[in-house]
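Here the complex is missing a single protein chain, while all its other protein chains stay put.
Presenting chain A:
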Amino acid sequence: MTYFVITFANTHSAITTQSHLETCANISIMPTLREISAGCGISIRFSPEELKPVMACLESWSLAPEMFQIYEITEKDGKIFPSPFK
């Protein structure tokens, strides 16, 4: 299973970005994976099919690049493999 998550440097960035993304893509909220170190415990999750609308939506969103990170997550045999995306 593969999906994407966005992590954030702080909770405020997570919540405001969530509100923005909800207007243009199908996303859900999840706790930041233990395997990923991030400033904030809230992550946004979306499926590979939503990558295009999410990226388009993020481009129109004035969040500094250092405030968030996108990861591609692969789950195999109960293990989680995150890799930074872009």
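Here is the rule we go by: contacts are C-beta pairs under 8 Å (C-beta built on N, C-alpha and C of every residue); 3 or more make two chains touch, one makes a residue touch a chain; residues count from 1.
As a convention for this text, contacts and distances are computed from a predicted model.
**Student:** Since a chain is absent, check the UniProt entry for it and pick the matching name: "Response regulator", "(2Fe-2S)-binding protein", "Sulfurtransferase-like selenium metabolism protein YedF" or "4Fe-4S dicluster domain-containing protein".
**Tutor:** Per the UniProt record, that chain is "Sulfurtransferase-like selenium metabolism protein YedF".
**Student:** Among A:10, A:28 or A:74, single out the residue that touches the unshown chain.
**Tutor:** The single option touching the absent chain is A:28.
**Student:** Which one touches the absent chain: A:6, A:42, A:57 or A:73?
**Tutor:** Final answer for the missing-chain contact: A:42.
**Student:** On chain A, what residues meet the omitted chain?
**Tutor:** Within chain A, the residues that touch the unshown chain are 11, 14-15, 18, 28-31, 41-42.
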